[in-house]
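One structure, pasted below without further comment.
Apart from one protein chain that is not included, each protein chain of the complex appears where it belongs.
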Amino acid sequence: MGRFIVRRLLHGLVLLFMVATVVFVLGRLTGNPVDLMLPEDATAEDRTRLIKSLGLDGPMHTQFLVFIGNALQGDLGTSIRMRQPAVDLFFSRLPNTLVIIPWAILLAMVVGIPLGVVAALNRGNMLDRGAGTIAVLGIATPNFWLGIVLIFVFSVELGWLPSGRMGGPEHYVLPVITLGTFLTAGFMRLTRSSMLDVLESEFVKLARIKGLSETVVIWKHCLRNAMIPLLTLWGVFVGNLITGAIVTETVFAWPGVGRLTYEAVIYRDFPLLQAVIILKSILILSINLLVDILYAYVDPRIRLS
Amino acid sequence: MQRLPWIPILIILTIFAMAIFAPLLAPHDPIDQTLKDKLLPPFWFEGGSTKYILGTDAFGRDILSRLIYGARVSLLVALLALTVGGGVGLTIGIVAGYLGGTIETILMRLVDAAFTFPAILFALLLSVTLGQGLGTLVIAISLLLWASFARIIRGEVLALKQRDFVALAKVRGCSTLRIMATHILPNVLNTFLVLVTLNIGVVIIAEASLSFLGAGIPPPTPTWGLMVSEGRGRIADAWWVALIPGIAITLLVLSVNLFGDWLRDRLDPRLRQL
Partner (left out) sequence: MNQDTVLQVRDLATYFELRRGVVKAVDGVSFDLRRGEVLGLVGESGCGKSLTALSIMRLLPKGGARTVRGEVRLGGENILELPASRMRDIRGRRISMILQDPQTSLNPVFTIGEQLREAIFRRAPAKTAEIMKEAVAALRRVEIAAPESRISQYPHQMSGGMKQRVVGAIAMSGEPQVLIADEPTTALDVTIQLQYLKLLKRLQTETGMAILFITHDFGVVARMCDRVAVMYAGRIVECGPVAEVFERPAHPYTRALIASVPKMTGERGRLATIEGQPPSLLDLPPGCRFAPRCNLAEPQCIATYPETADIGPAHTVSCWRSDTR
C-alpha cells in the first residue's frame, strides 16, 4: 500500500510538470509574455524589472528554468488587478470553495447512488423511467443556467433562500444543488448501469444461496462492486466539479477560487489565471490521490497487485 | 429496439433550420438596439408586444432574433470542434492502437493526462493569451474532446487488429499507412459517428459555459451563453432575458443526447457504459 501511494505521487508530479510546461508555452504563444503580465499603466522601469526577474532576456530554456524555479519557491507571479501574489490570493479564497465541494459530492452520493440502485432494481418500470428522465435532464442542463433558474424560483419568486454571497446554512443550499446536479445525475446513471451488470453475476446468486437477506445482498454485495466503475470515472467527476465551481461561484457571487478564476478571465489577469490553473491542478491531483487510495480499499485486486 | 426518437429529431431539425436560415427567419436585426423598447416581456405577458414575440433585452434587442442567430454559433462551433477534436482523437486512436509499442504508451499517457485536467481551464487560459474568437474557441473545445475519442477508438482498433482481414492485408504486402486508412478506418467509423453524436451536447454546453464566462465569441455576436450571462443581473425584473436562451440550450442538448443514446443502441451498444 505504501509503495502504491508513492508510485501515484510520482505519477502526479510528472503530470504537474506537464501542466506547468503547457502553461509556460501558452503564455509565450503570442510572443512576449510581458504584455500579458503587466498592468496597462506600467512604467518602462516595471517592464525591465519584470524582464529581469523572469529571465525574459535569456533563451527559452533558461526562461523555463526560471519559471519552474520560481514556481518551486511558491512564486507564480503577481495579479495585475489586485497587485498581490497570485498564490496568496488563491489560498485566501480556497477555503470558500472547499466548503461547498464536499457538500456537492455528498449530495450526489446520498441522492444519486441510492436512486441508481432503486432504478436498477425496478428496471423498466415507472420508477426507473422517472429517475432516468431526471438524470437525462440533469445532464442536459448547463449549470450556470440551472443556478439562475434556482435563484429565480427560490429567491426572486418564493423568497425562501438567499440568491448569493456567503453566509449561514441557507446560503449553501442553492450553490450546492447547482454544483451537485450534474454529479448526482452522473452517479445515478452509472450506478444504475453497473448495478444491472452486478445483479446478473454469479456471486450474487451465491449470496442468495447462502440465504442472506435482500438488504445485505444488494447494499453490501452488489453495491460495493457497483462502486468500482464509479471510482474509475472519478477523474471526470473531479474535473467537472472544478469547472462547475467556476460557473456556480460566478452565478452566486461566492468568493471562492472558481469566482477568482472568472475574475482573472474577464479582467485578462494572466499571471493570476496561470497561477490558478497550476494550483487547481495540484488540487485535482490531491483529490485523485485520495480517490486512488479509496479505490484500492474498495477493490482488493488493485490493492494487492 | 427503441423507436426512433421523433420529438428530439424534430427539435434538432428546427434548430438547424434556425441556424441556416437565420437572416430569413429573424424578425429583427439581432444587434440593433432600440433603447425605447428595452426589457419588454414576451408578448403573452402584460406589457409585451407581438412585435417582439419573446421580448427584448436591456439594450432593446429582440430576443427571438438573437436566439435564432445564436443557434448559428452553437452549431458552427459544435461542427468545427467535433471535426478538429474528433479528427485528432480518431487519428491518435488509430495510430496508437495499430502501431502499439512506445508510440502507443506515450500517446495513451497523454490521453490519461488530458483526462486528469479539465480542458475548460486551458480553454480559459487560451482565451486570455490568444484573445477571444472563433478560432480560439474551436481549439479550446477540441482540447476537451480529443482524449475521449482517442481512448475509445484505440480500444476498437486493438480488437480489429486481431482480425483476419488485417493479417491478410499484411500478407498481401499492404503498407502500414494503407492498412490503417483502408482497413481500420472504415471499421471504426460507426463508433466514431456515435461518439460524435454523444459529444454534441458536451460541446454545446462547453461553448455556452465559455461564452457565459466571457471566454467565447466576443460580443456583440449573439450566443446563447452570452445571452444568459447578460440577463443574469436582471433576473429579478426581467427573467426572460436569461431564462429563454437557457431553455434553448437545454432543449438542444437534451435532444441531441436522446438522439445519441438511440444511435448508440443501434450502431454500437457496447459503448453503453459511457
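Labels A and B are assigned to the chains in the order they are written; within every chain, residues are numbered from 1.
In the analysis below, contacts are C-beta pairs under 8 Å (C-beta built on N, C-alpha and C of every residue); 3 or more make two chains touch, one makes a residue touch a chain.
Note that the structure is predicted; figures quoted are calculated from it, not measured.
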Left-out chain, listing which of the shown chains it touches: A
Among A:Leu56, A:Leu199 or A:Ile242, residue touching the chain not depicted: A:Leu199
Contact set of chain A toward the excluded chain (per top definition): 123-124, 199-203, 205-213, 216, 221, 224-225, 228, 298-301, 304
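By definition in this document, only the chains that are shown with their structure count from here on.
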Chain A contact footprint on chain B (complex, rising order): 113, 115-118, 120-122, 124-130, 201, 205, 208-209, 212-215, 225, 228-229, 231-232, 235-236, 239, 242-243, 246, 249-250, 253-254, 257-258, 272-273
Chain B-facing residues of chain A, complex: 15, 18-19, 22-23, 26-27, 29-30, 36, 136-137, 139-142, 144-145, 148-149, 151-152, 156, 193, 229, 235-236, 239-240, 242-243, 246-247, 250-251, 261-262, 264-266, 268-270, 273-274, 277, 280-281, 284-285, 288
